[in-house]
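First up is the structure itself, then whatever we jot down about it.
A single protein chain has been removed from this complex, and every other one stays in its place.
Order as written gives the chain letters A, B and C; numbering starts at 1 within each chain.
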Amino acid sequence: MRRQIPLLLVFVSGVFMVIQYFVPSAFAERAYEFLIDWTIIIGIFALALGIWSLVRVSYNKIRTGHPDAMYSAITLAGLGLMIFFGFEFPGVSYKEAMRVTQAKDYIQSEFSGARDAAARRVFLPESETLSLRPDSIKTILTMAADSVAHWVDIFKTSHWFSGADLEGTNLAAIMTTTEQFKSISSQYTSVSPSDSMALAGLAGRVSEVSQQGIAAVDSLKNLSDVYPLTGGLENYWFIHFFDDVMIPIQATMFSLLAFFIASAAYRAFRARSLLSTVLLLAAFIVMARLLPMGPVTIGANKLTQWILLVPNLAAKRAIVIGVGLGIVATSLKVVLGIERSYMGRD
Amino acid sequence: MEQGRAQSKNKTFSEMLMSMDRRWVFLVLGIVTVGALLSKFTIKQSVTPEVRDIYNFVENLKPSDNLLVAIDYDPNAKAELHPMAYAILEQAMARKIHVITLTLSQNGAGLADQAVRDVVDSVATYDGFRPEYGKDYVFLGYRPYYALVILGMGQNFRIPFPKDYFGNVLDSLPMMKRVQNYDQIAGVIDITGSNVADAWIANANGRYGVKVALGLTGVSGADYYPYFQSRQIFGLMVGMKGAAEYETLTHNPGPAMEAMGVQTFAHIVIILFILIGNVGYFLDRRAQNKRARQL
Amino acid sequence: MADSRNLSRIITAGIFLLLVVSWIIKAMSGMEASAWLNIRNGALTTIAAFLTLCIYSFLYGDNPFYRFAEHLFVGVSAAYWMTLGFWSTIVGNVVPRSFPALAKFFKISFNYELGTAWHFIVPLILGILLLMRLAPKMSWISRWPLAFIIGTTAGLNLPRYLQSDFIQQINNTFITLLPGWQGVGPFFSHLSLSASGQLVMISTNVVVFVGVVCGLIYFFFSKEHRGWFGVASRIGIWVLMLTFGASFGYTVMGRISLLVGRITFLFHDWLGIL
Partner (left out) sequence: MLTASVSAQPANTSSADTTAQMQAIPPAPPVNVSAKDRPNDNGTGIVVKWDASPDDGAGRNNVVMYKVYRSLKPDAPFKDWVLRGQVPFGKRQYTYDDVGARDKDSKDYFPKGVDVYYRVAAVAADTFSVSGNSNAAVASDEWYNTTRTTVLVFVLVFFGFTLYFINVAKKGKTLYVRPLAGIEAVDEAIGRATEMGKPILYILGLGSASDIATIASFSVLGRVAKKVAEYQTPILVPCYDPIVLTVAEETVKTGYSDAGRPDDYKDDSVYFVTQSQFAYVAAVNGTMLRERPATNIYLGKFYAESLLLAETGAVTGSIQISGTDEIAQLPFFVVACDYTLIGEELYAASVYLNREPILMGTLKAQDYYKAFVIGVIALGLIGRMFAPDLLQAIFNIH
């Protein structure tokens, strides 16, 4: 029984997926999506098993006084800290604080940008303001209004501002500014590009309105940008462990390949046999395309292209067809229960 | 095994060549790479014909000919493709060729705008005159559905682009008054990392017969050589190397030549080590054969 | 022995001194903006640079610095994926969709209008069965979820790989051996070595066809590679080796770029001299 039920499960789920492939109906499609979701969720439970194994091995090393005991303690410390900082303590997250601060900056720069563009249009000669025609000022104003509305949404969803803070004067003042931007923008349509008096008047209005908006933003409560414990996946330390520990190590490990590819080439590219000479020559030609040697380089470049386009295509196709066949054969063996070495025995 | 031999005291010269500690390889490669990077060393690239064809094409245009430069890449491909855009735009603007730029990549408008502005500043600094917007160059901005945009421009630029990036109606721009469709365009240079290139070949060249050249990323480049061979495109630059070749041609060393300098040095180091290993191997084999004959 | 210990202590102290100095310089470089922010960011960059150097020390050989970075990396990354999976998938999606009441009690933010998805109970049960491994007597039951996953994906792979890796590739190999063939006369009268010429195009297609067939023959397991079969298999492995060598050489450039990226980090972002 202990072996039959899993084998039956493999067979049933396997055959179901094969049939599903041939059924385009929405029902089959949904079933497919469910099964894929399920395997992801089971995978997370399995990750707990993995963590358990890691902790057990590390702990055993510490307990038995293995020479690496100290390093195992570092592993456990890193593991513990990261899990701890990832915990969703309620409160403002680092990223949220960054977003709110950023939103304030952006709103201010939208307001002052619109103000400056309107002023510039009045003072610059026609030839240099092709990109600042009256109708483009109009666009700048409406675009500023839209983008401010977007940034204001970030205030609204933030934990930081209490409802009263937002519903009250500040937010209302910001939104009024954007409304006024829109109404001024429609007035630009009726102004002729050469009517500098009218343009100056509008620019003055824009400037006045934007000042009010900027003041409203300034009066919003300031945030500190570090919240050491709160925020879960957006916690300050969680993010920085990722950015300043994981990413640099990862990128450096990856870049070790530059050295290893060189040492592997030195160690292994020897003309020992006909076959290894083919390998060596192909690599040599391809690398020679970067040497600054005029015609040799150009020849190598041509040959490289040919190898990549012709024999490379053939070889890859042969491998892919073989691999495809192997995958199909092994899948079939698995579904039919012929291949069951992964299942263990009691 | 090699390790064991490396440790034996009396090594012959050939054995030394064959079984150098790999840390020497690391050290030499590291020093050369850091050195080339810090010194910003540039090497003149050997120019391939497909890149030279683009250069010659731009070089042979008359001032006030119209050149369309499509900056169809997003920030992912910036490192490889931005240098190409700069080199071509600078060459064309310095020669007072009328340059029309546009982008068919959703996130490309910012990059294209930046490239055009930077090149205008650079030309103003080094060539003694400032290209004027609307008279010497135009930036049309971004439109979705690239295949339709490319086809539409074949009928009239005003179909996909009634206005430019800044909201100007095209006919208000002096140089665009004389441009209706591809008939007034000397050539298109498309710089892209995506399959927009296919649409330029099929729709602009295939249907309207306008000359098209491509600047591509290293990854997608190899697929387009057949188009160059069949002359559906008149030129092709691929990856950082293509950009560096173009910079070499325009005598305008930039980021691509710097990056390629490092690459060239690193490749030379690796090739030298392969040679050293093989020289050692052949010497060793000869010595062994000799010994075998003596015995 | 004692000497080498002292030496390594001195080296270690020197390295840390250097790091501290570089941190102070880094923090000072933009002091007027916001002192605390600069000190903090300088420290973070210095830590990242230190870890970068720790990993590079592996090129010389195994050493305490590498071991430190390695073990830290293992612990932090294992926790990272675990935490991410737990909070975003289990707490962020599975629980609110299968037990909305529970999720609402814990104030998990979620779009509850999506409704209850009872089917998520199945993977939850299978997941718990998997955890039964930890109880030695019940560990056999953990094979059920394994069987489910392996069965599902095997069934998933079977027709899909047949289509994409197999039928599609065969289809791509249906090339004409004689592209643009207009008869023997025109072929010889227009003989040229230009890339768009017929000779080159035909030979290209022939090489692809022969390469694919010989490559496939190389992968025959149950027939002796002798006679003409052996010759074909030999050609097959030659084509494979040619390709492998070329791919190796072609990859060098990308790997050097990675190294350049790290060197730029060290000399520009950290030391500020590039």
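Keep in mind that, in the parts below, a residue touches a chain if its C-beta (ideal position, glycine included) is under 8 Å from a C-beta of that chain, and two chains touch if they have at least 3 such contacts.
Keep in mind the model is a prediction, meaning the values are calculated, not measured.
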Considering the complete complex, of C:124, C:216 or C:256, the missing chain is touched by C:216
Sole touch to the unshown chain from C:22, C:52 or C:142: residue C:142
The one of B:16, B:38 or B:169 in touch with the missing chain is B:169
Given C:48, C:69 or C:266, the correct residue touching the omitted chain is C:69
Omitted-chain footprint on chain B covers residues 1-4, 22, 145, 147-148, 151-152, 155-156, 158-159, 162, 169, 171-172, 203, 207
Hidden partner sits against chain A at residues 18, 21-29, 39, 42-43, 46-51, 53-54, 56-57, 60, 68, 135, 189, 246, 249-250, 253-254, 256-257, 260-261, 263-265, 267-269, 279, 316, 319-323, 325-334, 338-339, 341-345
Residue list for chain C contacting the dropped chain reads 55, 58, 61-62, 66-67, 69-71, 73-78, 80-81, 130, 133, 142-143, 146, 149-150, 152-154, 157-159, 162-163, 166-168, 170-171, 173-178, 209, 212-213, 216-217, 219-225, 240-241, 243-245, 247-248, 251
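One rule holds in what follows: only the chains that are shown with their structure count from here on.
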When A-C and A-B are ranked by contacting C-beta pairs, first comes A-C
CA centroids of chain A and chain B: separation to the nearest Å works out as 26
Whole-Å distance, C-alpha centre of chain A to that of chain C, is 15
Where chain A touches two or more other chains at once, the residues are 258-259, 261, 265, 280, 283-284, 287, 290, 308-309
The positions of chain C in contact with two or more other chains are 59, 252-253, 256, 259
The chain C residues in contact with chain A across the complex are 37, 44-45, 47-49, 51-52, 54-56, 58-59, 67-91, 94, 107, 119-120, 122-124, 126-128, 130-131, 133-134, 140, 143-162, 164-166, 169-170, 172-173, 204, 207-216, 218-219, 236-253, 255-256, 258-259, 261-262, 265
Listed in rising order, chain B residues that touch chain C in their complex are 23, 26, 30, 33-34, 37-38, 218, 229-231, 240, 259, 262-263, 266-267, 270
In their shared complex, chain B is touched by residues of chain A numbered 127, 130-133, 135-136, 139, 258-259, 261-263, 265-267, 269-272, 280, 283-284, 287-295, 297-298, 301, 305, 308-309
